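Just dropping this structure here.
Here the complex is missing one protein chain, while the rest keep their positions.
Let's turn to chain A:
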Amino acid sequence: MAESSLKLQFAPFCSALEAGFWHQLTQKKLNEYRLDESPKNIKGYYYNGDAVGLPARLTLEFSAFDADGPTPARCCPASGTLYNTNTLEAFKSTDKKALLDKAANEIWSAIQSGAALEDSSILNKFILLTFADLKKYHFYYWFCFPALCFVEGIQLLRAPLSLEQHFSDKQISSLQSAYDNLCASSGTTAVPHFLLKYSEESVEVAPLKELNSFFPDLKRVAVGVYDPCTLPQHPGWPLRNLLVLLAKKWASQLDVVEVLCFRDRTLQGVRSVQHSIIFQLRLSDPAPSAVCPKSVGWEKNTKGAMGPRSVNLSECMDPKRLAESSVDLNLKLMRWRLVPALDLEKVVSTRCLLLGAGTLGCNVARTLMGWGVRHITFVDNAKISYSNPVRQPLYEFEDCLSGGKSKALAAVDRLKKIFPGVNAEGFNMSIPMPGHPVNFSDLTVAQAQQDVEQLKKLISEHDVVFLLMDTRESRWLPTVIAASQRKLIVNAALGFDTFVVMRHGLKKPRESEESSPMSASSSSSSSNTPAATVTAGSSLFSNIPGHRLGCYFCNDVVAPGDSTRDRTLDQQCTVSRPGLAMIAGALAVELMVSVLQHPEGGYAVASSSDDRMNEPPTSLGLVPHQIRGFLSRFDNVLPASLAFDKCTACSPIVLENYEREGFQFLAKVFNSSHSFLEDLTGLTLLHQETQAAEIWDMSDDESI
């Protein structure tokens, strides 16, 4: 017979670890084991009710460290020894052969002494070698399921058959109830090994220890093993040591051993043991002397080679990683249904420069964090004072002590505390301003030059610049630099109960500027020119493309100067209703996000209040030029305005002078009164032309 030469082969256990096991190991290592490397008792379990296709597993979960704890219903417990090393080096250099031999010897002596017959669970011992790198949350592990071997292997006399091929329905149902009774009488819901006797009519089972009395004739015995394997031709690992036990105790008498690999699954309430397998084999004495036979059992790694496994659990155990993934996930959820077209990556990857870390800066930073923006840079020269923390949500009372911390630096520290994944940086520096002379000494000039260079560098390294300062004139320099560098500016400014949030017009890239006639917009300038290009029927301020939108200074007919000079304290301090900064700060970020969602970005046509009923241009809705809010009326309007050809900040003549003369030009602006810029741009002339008309207008208003 071909089958007579067939050797029995076993399906090894596959280790299965629940995340809870690693969490608990971490806790034990930190709080209990610490540097103690001594072996610990742990427990796992295996199951014989799996669906086809699942590997036989030894499972360790959260409860594995409770060696005396309960085992899940209908599962077989397996007790193990944990060797947790303190270093990776110790993990590597641990003598695995010695560990296996030690466990094999324990099993062997339990077999020889007969203890294994009384309590056969000793046959299912396992070893787990671990190293937990708790800095990185990397875990290295190697399982061993010690199995004693027959030198010659095990000869099959009859190849495995499924039980339904071998048993009648009557026998099967008799087996089921006999097994259930055995479980009930032994007080468990799973019996790892049992004896089996059957006739045409019925099946009887008995505990392993009754072997001598159960069979009338030891020449032909049958045993059942609780089998976690689902393969139709192979038994699982637990049978191995049982066969060694049988062979060692009765090899001289046993002729044929019939083995039932008991598999017991219930699907939707329908129980089946029919797929259990049954076969016959012949056993030889595994070790003629009392010497422990050769043993095997270290688990192969995922590559199928002899080696340890490892798992990186930083994603679910490192609090910083957890925070990052939770933040990302919450944002992604917006996409699941609410805004499927949302391009989050565009938002998250935007590098934001916040000029000003006061009430507006703090609120803008927090809203950016809410959007998952990771790259946030602060510029501010102020220190935190006692009045700040109640309105500036990144600061606390402690930050005001001993003169106060630098706002830019303290804001960075706080952002990192709120979310360690943020990439934040702070610069404690001043921004030179028109009408605030820098020419007191060589030192002050050099300082101003250095500040300008630093600001230029910062703007070039970011994608969006937020103007969040408390004076008008401090916004001038970044407006000029960003306009020259074609960077998007989002500007927010507060009055007492009014605010403006706006995006500055984004000048066209230089290449196209050169190709188109420069004169079209600049030299033939009169304030009427833009209207000529607007299509008939639409109003002057509808459908303005992003490159023709104005900046913060475009609507002004006076150049920025020292706005704090000659003013009383309440006029110098920006006093506004406390909720205003939060509203405006949040709107500034939301405006940026909407702009980013538009395919044309900063060049997007400005939406106006009239567009509120129309099809929105982005998945998030409108992309206005300005949002002007009036808290007294709880009302917002969305005006749009054109770039002004006499603008003191973004007009071509200012940019040309800046780009040509650089710091020299800027120094002139800083050191002069506002008339310098007004003269340069032609505002002075405009003033003279319109003065008379204005006077008449105003007096008309007043008389009403």
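Going forward, a contact is a pair of C-beta atoms (placed from the backbone, for glycine too) under 8 Å apart; a residue touches a chain by one contact, two chains touch by 3 or more; residues count from 1.
Note that contacts and distances are computed from a predicted model.
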### Omitted chain, identified by the protein name its UniProt record gives, among "Cytidine and deoxycytidylate deaminase zinc-binding region", "Ubiquitin-like-conjugating enzyme ATG10", "Peptidase S26 domain-containing protein" or "Gamma-secretase subunit"
"Ubiquitin-like-conjugating enzyme ATG10"
### Task
With the full complex in mind, choose from A:Gln9, A:Ser387, A:Gln485 or A:Thr690 the residue touching the hidden chain.
A:Gln9
### Message
Touching the hidden chain in the complete assembly: which of A:Leu88, A:Ala184, A:Ala446 or A:Val575 does that?
### Response
A:Leu88
### Options A:Asn181, A:Ser326 or A:Asn423, residue touching the unrepresented chain
A:Ser326
### Query
Hey, which of A:Ala67, A:Cys149 or A:Ala251 is the one touching the hidden chain?
A:Cys149
### Query
Which one touches the absent chain: A:His234, A:Lys248, A:Arg414 or A:His598?
A:His234
#### Entry: Where the unshown chain meets chain A, residue by residue
7-12, 14-23, 49-51, 53-57, 62, 66, 72-74, 88, 91-93, 96-97, 100, 138-140, 147, 149-150, 153, 229, 231, 234, 266, 268-269, 271, 296-298, 300-313, 315-316, 322, 325-326, 329-330, 332-333, 336-338, 340
